[in-house]
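All protein chains but one are shown at their positions in the complex.
As written, the chain order gives the labels A, B and C, with residue 1 at the start of each chain.
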Amino acid sequence: MPERAAELGYDGPVIGPEQDFSSVSATLSDLVLERPTPRWWYVGAGISAAGLILFVIACVWTFVGGVGVWGVNIPVAWGFALANYVWWIGIASGGTFISSLFYLIGSDWRNGVNRTAETMTLFAAAAAGMMPILHLGRQGLFYWLFPYSTVMGVWPQFLSPLLWDFFALLCYILNSIVFWYIGLVPDCATLRDRATKRWQQIFYGILALGWRGSARDWHGYKATYLVMAGIMAPMVVSVHSIVGLDFAAGLIGGWHSTQWPPYFFIGALYSGWAVVLALMIPLRRFYSLERIVTERHLDVIAKLMLATGLMLAYCYLLEAMEPFYTGDPTKVTEYLGSVFGHYGATFWARNTLNIFVPQLLWLPLVRRNKIALELISIGIVAGMWIERYNFVVSALAQDYMPSKWGWFGGTFWDWAILIGSAGMAMFGFFAFIRLLPVVSMFEIREIIHKRRGSEASKGNRA
Amino acid sequence: MTGFYGLIGEFRTSGEAAAVARELHEAGFARWDVYGPAPLEDIERATPTRRGIVITAIMFAAAIVGACWGYFLQYWDAVIDFPINVGGRPLNGWPGFIPSAWEICALFTVYCGFFAFLATCRLPRLHQPIFAAPNFERATQDRFFVCVEAADARYDAVRLREIFARHDAVATSEVPA
Amino acid sequence: MTDDPDKSRRERRGPIFWRRIEELADSPDFLERARREFPSFAALAERSVDRRRFLQLTAASMALMGLAACGAEVVPRDRQPYVAQPPGIVPGRSRYFATATALQGYGTGVLVKHEMGRPLKIEGNPDHPASLGATSAIGQASILELYNPFRADTVTRDGAIAPWSAFTTAVIERRRALLASRGRGLALLTGTVTSPTLLAQIGELRREYPALTWYQWEAIDRGRTHAGAQLAYGRALDLVPDFAAADVILAVESDFLESAPGHLRFAREFASRRRAAEVKERMSRLYALESTPTLAGAKADHRLALAPPAIAAAMRRLAGSVGAGPSEWARAAGPHAQTLDAIAADLRRAKGRALVHVGASQEASVHALGAAINHALGAHGQTLAMIDPVAPPPQDGGSLSDLTDAMSRGQVDTLIILADNPVYGAAADLDFTRALRTVPLSIYLGEYADETAEAVHWHVPRTHEYEAWSDVRAFDGTISIQQPQMLPRGERHSAHELLALFSGQITPDGRAIVQEYWQARARDAAVGNFDAYWTDALRAGIVRDTAARRIDIQPRADLARTLESLDGAATRADGLTVLFRPDSYLWDGRFADNGWLQEMGRPLTRLTWDNAALLSPRTARRLGLETADVVEIRLDGRLARAPVWVLPGQADDCVTLPLGYGRRRTGPVGEGVGFNAFELRTRASPWHASGAILRKLDGRHEFAVIQHEGRTLGRDLVREGSLAGFLKNPRFLGYAPSRESLYPSHPYPGIAWAMSINLDACIGCHACVTACQAENNSPVVGRTEVSRNREMHWLRIDRYYEGPLESPELVFQPVPCMQCENAPCEVVCPVHATVHDSQGVNVMVYNRCVGTRFCSNNCPYKVRHFNFFDYSASDPRPRESWNPEVTVRARGVMEKCTYCVQRTRTAMIIADRENRGIRDGEVVTACQQACPTQAIVFGDQNDRHSAVSRRKASPLDYAMLGELNTRPRTTYEALIRNRNPALGDPAEGEHA
Partner (left out) sequence: MLGVSHQFRRTEGMAAIFSRRANLFVQIGLVLFVLGAVCFLLLIWGVPLMNYNDQVSFTPRQPVPFSHKHHVSGLGIDCRYCHDSVEYASNAGMPPTETCMTCHSQVWTNAAILEPVRRSLAERKPLRWRSVYTLPDYVFFDHSIHIAKGVGCTECHGPIGDMPLTYKATTLYMSWCLACHRNPAPHLRPLQAVFDPHWHRTAATPSGKELMALYHIHPQTLSDCSVCHR
């Protein structure tokens, strides 16, 4: 098969032409069912597990010591936790959006990456979901945000953007689980049917729920999935817009602006692309999936990432224009402070990583260099965190009252939470790639079928 | 009864299976189905069903109910049960109720859709009679199967075998009940 | 400073509060502290835990996190009624008792609020001439001092705990010997004494021991004021200025707003002529000449920052100009001539209504010049009165240096120290400590086991002022009886009791001593019914008609000649001039163990938990120094290490060293905070010393500052104008509150609580902030937490600089919660933890708070504070000292100013019980009550006749950040500066 790789270029098909139903089923299932766990997996999962342990320790320390162990203060009452939150939820939203929107518009390359994107969504959303709870002063009472009132007779305050956020995140995580799982059911059936070990048969059998692949079932399946995708696409837009509203609905000079919802969403999409690329490039190499996740995939995503990056650049320009357009001294000071002041380094770091460096993607040479692509993607992921950090912190640090200006600096535990949450998400992802097919098999079969059909019709005409 | 679940034919391509399905439909068979590893258009066209519209309708209804409940929950809590002056805003601050209502709407839609899908497929059901068909595990990999249940009023093993064979069935066998 | 030699010793010595966690983990007694901060976690570390135990503890911590909402949840407690209920005690109702506090020997009347027999809060005594109902920051914090668990409470002999009886035995033995020798070798060292009883007791001792020598010493004394009067009038005098009568005031590094005896009254009088909207063209004008910024300088309409010799020169020029000195003085060349002439002209114009007030730090010659100018301006009898010194100077012994000499010569064999901590505060060139160690028997009566207690044989713990009977005179001579507010804990005794022991009383009783004195005095004065007289004195807090008689006295005839003969103090040209100044709150260090005072931002530097070498921006630039650099100060061969703080408004080439820090031994709060400037202070130059060399050392100092940015950056936070402009157009601010909104306004038909703060009146003294802390159970968070911007004061006083930093004008702006009607904080709270009540107050429900902190983010005024750690639980003050009317906040909840909701609600309940409305003035917030200048007014703005409505009707009324449409209930009256038209706007720069 490698000798046929030459046929697959960056403008080639999204699936190796030699691939058929059997080869796809066999290739992808056997990664999970037959293939012994590779050494790189132990290395990666081990590092992630170390991160996970760090996360658990940091969480326990935060619970026991209180959020005071972080660097948060007055005026900067939100620090890493909120930056992490926005960042993670952005990555998650990007994944869902790629999966749902490109399903709706029928892009066939989407079928090669949607499983990765959705899985990454799940773990990123889980990491995101931890942050708002962790950052509470009294974490144990987070359930007061539920509309639950037995002995107190008090309800939550529904006008608070945080409550919108709570509902948005809760519903989004719950929906993402179903959206991810429903896509897995037919693949689990394949695994069940190919499994030779008893535990595998039972494990995947239960996950497959007894799926038979009946045409009528498929019909209902497609209808459900279509409507779900139709709900999920606007939902992720709303979720990240609400995250933007957490800030935009506030009164803080640097936050009070209508542009944050789209700004945040574009950033989310951007980090979504970057994470998908950053995960897919090593994954297809280590799992030898070059014939299924082709270079065409990478090229398309890289181009889309470049386009999103330009949109983000436009947002950054708007961000720069607004303070001067309004002439509000608070906004001007805050903006200048974030550019040249105490947090200037983060401002320039984010511009470099998110805007300047990705311009290299204009060059096909760079787009086709997987190492460069990987590095740029990782740079964007980091750059997006820095952007969120700069956004959250610098606006708070220099607000209306100069007398109460004050700086924030992350403590060890702040970093532990950030790095630990990444460890947690990555550990989840590593577990996923050993247990479940990394590419949606039945959706690849659909592409193969479609391609065969079109070839056949072409053939007929000829 | 016959003691069999039905008669099953195994096919290499979706086209063959779809052709069988069309013929079965035209012949007026009711209790039959096509099994395959992906939702493919030709089979879909050949297999009449109303499940899609049922599920979509259920999801639409769920969306409406979810949105209304989401709004009402907030309205009742904030206006009727616990009216309190928050920052000088009106009690029924409806623009602020919309985001949560929408999220609840989305939650309802997706979950009702999921459960409706499971219900229409009668899942989860780990044991299915059809699993007893020889080679059926390839239905989720690369082969297509058409099975007519013995309970069908027009069930006629001889005629069915003839139809399957005409469409190049790889194998035809009886599925035990 | 990086390497602190005392640090490890401190760590060993016992609990240190308010440290950061990283430090905790390093120290050997981690467990001890961990137990306090995280009980379950400590238990974990303590035992050798198995996994099961770990899980239990973790689960318990989690559970506690959820359940331990605010303080304890519902924990059934036992109730113990009295066996016999004392009359007057009603559970849940507070009572007030009058007493007085003393500083430098001068008394200020206070009322102590009691709850179920516990003293809880200090208020000013409206009947007392030095208080008029107000208190100072130190006065407010005295209640914390009372409850300080680290005050000494056992007698020690050579550092070892000894019973009181051993001490009395020792005294009785010594007394026998002393009686035989008629008191030879007996020396008494006191601070400034105004207590009539104590004076009488000393008199009695002298009769018994004719050879007794009485020395007097205060680390920070008012000797120069008296010496100045001596120069001017030929005798020591106390001056009683009347700032309400003065149209033009010249403050010469004056302490009349911050620490001069009677300063609370002076501030009230001063402010009564400064609230522009009320007094209009009668507004007084204040000039200030000073080397280091004072509150008076901050409030001045025109201010000159001058080094000490330049102040003397300026005073000579002024004296020459107003006819109080040779007229050639008025023509002498010198800087700022134009300004000084304009001041002189203004003073002359205001003849009879002008006043010069000279601060205690100034040379006697400057005081004499001030007296001459006052005389020439006709101030006597108009704006100034003279009385005999309230504290009579000692007749024989003399100063601390005399005592040191006597000790070194072996002439003292018994020394009784009643003065506060002379070992710490003695002049550096005195070697007092070594001389002290040669005394065969030394006895020290001190509140803390401090540096002096360490150097003496016997340390007897002194009672707090609220634990003992005594009496004290105010700045005008009025006497107050000090009555104890609770029984002293441990073996604490008062000075009266100690001296009585030497008079042969074996079980001295403070009450009896004071009462006997007053009985005798009442007999002499023939007051008739002593009990009524006594009760009235206790109840009113003053003994009536005891104010000193005013003396009509003329300056010495040869005053002019004397002044001429005075040349400026000899100064060395090289180096900087060091200015030793008492700290605003720690004073001479005696309050160093008071967490409230340590953590109160200094009005001008905004520093907490630290002192620093204060330099002017220009001098710092010249020396290549900046804030937080560490320098070595060399003065006459003595060295000190200090961090630098660049202070705009400081005179060039002057370095101010605040005293009172660097305490080696006191309670754990105050030990090792800052550097000890006493180590550079000598007998000859207690206030100013020239020739200091600063050398920059490596390293940076980490300050705990409450305010980082000192300028308004062109924002309309503080609105201001000139008096002339205001009189021309009272509505010059053009401020009109915005009423536009997408939503209809919420109606407030009943009471609408509101507050108005007058920026003209605010002098930045921080009495209100301390009062708020005392009233509202604000915890002390400690140095590290302050440096992380986590201080918990609900009310802060922002200090802004205007104009060039070399000669800035200062503004103080108190910022409590604005109680916005359209509160941005409320809208973002997801759990209804902060909402409005029907009086329009933005209430904070601690027990509902989950701690998202969004409210604080969304507060444009940043007046919300968060319990990042369990500050209240780690505060060492005992449980019984918290105000039971206010929730003690737990970890993880937000808190903020509530307009003293406990006071408003109590008043509303009382009014409601009687089915009547609230009367104006019935509710007074803690800050308002403490404020010496009545800058803060609180009340019902729906009542058109209330004081707050009248204030808000002022054309100067504006809402800070009103453009955000938050509709604050707290508004400000704009600052008005009464500029001398001849001088223009100093904000545009002073050019001499």
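Basically, a residue touches a chain if its C-beta (ideal position, glycine included) is under 8 Å from a C-beta of that chain, and two chains touch if they have at least 3 such contacts.
Computed from a prediction, not measured in an experiment: that's the story for all the values here.
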{"item": "Identified contact with the non-displayed chain, of A:138, A:192 or A:367", "value": "A:192"}
{"item": "Contact residue for the chain not shown (choose from A:51, A:129, A:205 or A:437)", "value": "A:205"}
{"item": "Candidates C:361, C:898 or C:970 - the one touching the absent chain", "value": "C:898"}
{"item": "Among B:27, B:54, B:68 or B:84, the residue in touch with the chain that has been omitted", "value": "B:84"}
{"item": "Interface residues of chain B (partner: the chain not displayed)", "value": "84, 124-127, 131-138, 141, 175"}
{"item": "Chain A, residues in touch with the chain not shown (by the definition above)", "value": "1, 22-23, 26-27, 30, 34-36, 148-154, 192-193, 201-202, 205, 210, 288"}
{"item": "Where the missing chain touches chain C, by residue", "value": "69-85, 90-93, 750, 835, 837-839, 841, 843, 845-848, 885-888, 898, 901-902, 904-905, 909, 912-913, 915"}
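Here is the rule we use: only the chains that are shown with their structure count from here on.
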{"item": "Remotest chain, chain B as reference, centres from CA atoms", "value": "C"}
{"item": "Separation of chain B from chain C, taking each centre as the mean of its C-alpha atoms, in whole Å", "value": "79"}
{"item": "Averaged-CA centre spacing for the pair chain B and chain A, given as whole angstrom", "value": "29"}
{"item": "Per-residue overlap in chain C, given as positions that touch at least 2 other chains", "value": "824, 826-827, 829, 832, 835"}
{"item": "Chain A: positions in contact with at least two other chains", "value": "154-157, 159, 163"}
{"item": "List of chain A residues in touch with chain B within their complex", "value": "20-22, 25-26, 147, 149, 153-159, 163-164, 167-168, 170-172, 174-175, 178-179, 182, 186, 189-190, 192-194, 205-206, 209-224, 227-228, 231-232, 234-235, 238-239, 242, 245, 441-443, 445-446, 449, 453"}
{"item": "Partner chain C, residues of chain B touching it in the complex", "value": "82, 84-90"}
{"item": "Contact footprint of chain A on chain B as seen in their complex", "value": "14, 21, 33-44, 46-47, 49, 51-56, 59, 63, 73-74, 77-78, 81-82, 86-87, 89, 93, 96-97, 99-100, 102-104, 106-107, 109-111, 113-114, 116-118, 120-121, 123-128, 130-131, 136-142"}
